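Every protein chain of the complex appears in place save one, which is left out.
Order as written gives the chain letters A and B; numbering starts at 1 within each chain.
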């Protein structure tokens, strides 16, 4: 188990996340984990699709969903995905200040997305759309809530990484962690693309 | 990143086992825990068979019988054989690819402890008295709160979620290990078959376990938080559970059998002293079986009424699997053909595997025919079929692998004579138990029913079946006895105790030092060690000069992370129960117990993230002191 990759000592490598064996393992392992996450969300989407018309006495998707709020959430998450790409570029160029700046922006956008989602859920509950109202409502809160929980985990994780990079600096141990968290953040964004399409927009069509 | 020699606290005794990140020790832990659960599942099986020894027997009540069959299936699949597979994967795969360690030693340890605490939570149900009783498939509506009002099914959903998390982590660890940690020259198409099988099995774990996790979460939400996924009154659909369960469940049976295929391939070629026949077709067949495993789940649901199109599609897809499996069977036979075969205990199990597994496969093709399936469904024919593949296939494979690699894992060779006697006891017992069940099923005995009436033609065959089950139990005890007497012998196994070892694990001492390979070997071909032997070499060519070796530090965090999940699961389960004791009521009803549990888990995660593990180095002098080939 050599901790030392094939980069030249003292030089910031082109892809710092892949410069050590630990880094390469971490990045690959995380990609595989995301492959599993794809199945997890696929199963949740399948459940939602199977049950989305089963509204019982509760409100239907078309009655509930307001597009402006979903559009705002989409914009926030898209921008946060872009800022996390900028963070990775700063990482590759060894610009610690830029890296921290973009990570903070990403986290703030993540928090505002969560705030919006909580506001949205509270609205729905006022409209009589509870977790236990119908099969549709249970499936809706489970799918969208799982995504929200991923966002929440993501902002806490990235916050922790910001503190670590500030304390320990950017090195070949912290770089893979930051890279992997960015991949995770993009994945959350990709899941959201399907959520706003399948849950909200298609909910308004049918 | 500098080469500073850190002094790391190295534990001894029980703390060593709780904190180890050494894959060989984790392998032994998996074996111990898997063996324990295998024993519990075995006792449940024998109780089931004793209940059925004669008509109208009343050894156990109907309720207890339901609990026994549920827990037997669940325990054996998730907590018995899967961990023993992981035991062999941990002990052997890194050695076979010439690696010093796995890719994620910490996650490996975490995977073990979450599996163990999930399994303990599930089996805690026996002590609490609310035992899962809705079958190992836990079909709704039987498993919803209306028909299973007590906490049994909650133990099932939460225990399996926790242990499933451990399995998923283990799967990712092995995928990355096999992809990134191979020694120089160990190309994919030079990997031993067991490593290939472990690779494909890990990929199946990666894609199948998230599905069951979701299924279990849905069932948990329905039961604990009044969700409506399967609540027909509010639009839920019970068929959805069956689909999700089997989208996971069918790949799961390939997760189980593929490692056995790998073990058998390695054992047969070693003891036939021949190169494995058709290696590349074996690899291809393994991948194909893995792929098709995801395409056939609805053959468990032929009688649900999905319609002729779905049933026809899934019939054909299922029958297709016989093709790659047939390729494997012929390859094993051709490997034996013309070999100078040594009938060791390990090889007896491997050879016994072939016809037994063929029988299980053939009844599988029979069941794949949808119209016939309507007749076989829910009878003992199905029970016979899947025990032929899981016991006659997988468990014989595991026994074979354990006898084969025991000297490598423990430095002591199991007694051959006793091993062979164990094989015959277990093998004959197995055939007696399950062969007659084909006919019991064909004449109409339903599975999962606690008893039967006399004079329906069931009596004699059930008696034979029970006698066979007891013989299997005696066989297992003989195996344990073998382990016991072997453990009292000196550790004297040589590096290559079978003398015909073909792969890299036989080039290093038995048991291997913690760093496995003193110098990473250079692999020059398939069956790397055999190739060196044939070229007249006494050892592998090293791929690197002797240098200090970096090792990860032991850590207790995985243990506590798993304890945290255990506590959290327990808290969720009783979140809505009334309590006489006010303090307990306060703690559980406000989910404070769950919050504490999750706090422990995430706190440990936090510590792991913040504290970098410097590890420690084993210096060259120390390596030279230990001597031996490396």
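Here is the rule we go by: a contact is a pair of C-beta atoms (placed from the backbone, for glycine too) under 8 Å apart; a residue touches a chain by one contact, two chains touch by 3 or more.
Just so we're on the same page, contacts and distances are computed from a predicted model.
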Identity of the absent chain, which is to be given by its UniProt protein name, from "Aldouronate transport system permease protein", "Cytochrome C oxidase subunit IV", "Xanthine dehydrogenase YagS FAD-binding subunit" or "Amino acid/amide ABC transporter membrane protein 1 (HAAT family)": "Cytochrome C oxidase subunit IV"
Of A:78, A:125 or A:156, the residue in touch with the unshown chain: A:78
Residue, one of A:113, A:141, A:157 or A:187, that touches the chain absent here: A:187
From B:179, B:322 or B:618, residue that would touch the chain that is not displayed: B:179
Touching residues on chain A - with respect to the absent chain: 8-12, 14, 18, 28, 31-32, 34-39, 41-43, 45-47, 49-50, 67, 71, 74-75, 78-79, 81-82, 84-86, 89, 92-94, 183, 186-187, 189-190, 193-194, 196-198, 201-202, 204-206
Interface with the undisplayed chain - residues on chain B: 179, 203, 206-208, 211, 237, 239-240, 243-244, 247, 294-295, 298, 305-307, 310
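The rule is short, and it goes like this: only the chains that are shown with their structure count from here on.
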Whole-Å gap separating chain A and chain B, where each centre is the average of the chain's CA atoms: 33
Of all residues in chain B, those that touch chain A in their complex: 1, 100-101, 103-104, 107, 168, 172-173, 175-176, 179-181, 206-211, 213-215, 217-218, 221-222, 225-229, 231, 234-237, 240, 244, 247, 549-552, 606, 609-610, 612, 615
Chain A residues within the chain B interface of the complex: 1-4, 20-21, 24-25, 28-29, 32-33, 35-37, 39-40, 43-44, 46-47, 50-51, 53-56, 131-139, 142, 160, 164, 168, 171-173, 177
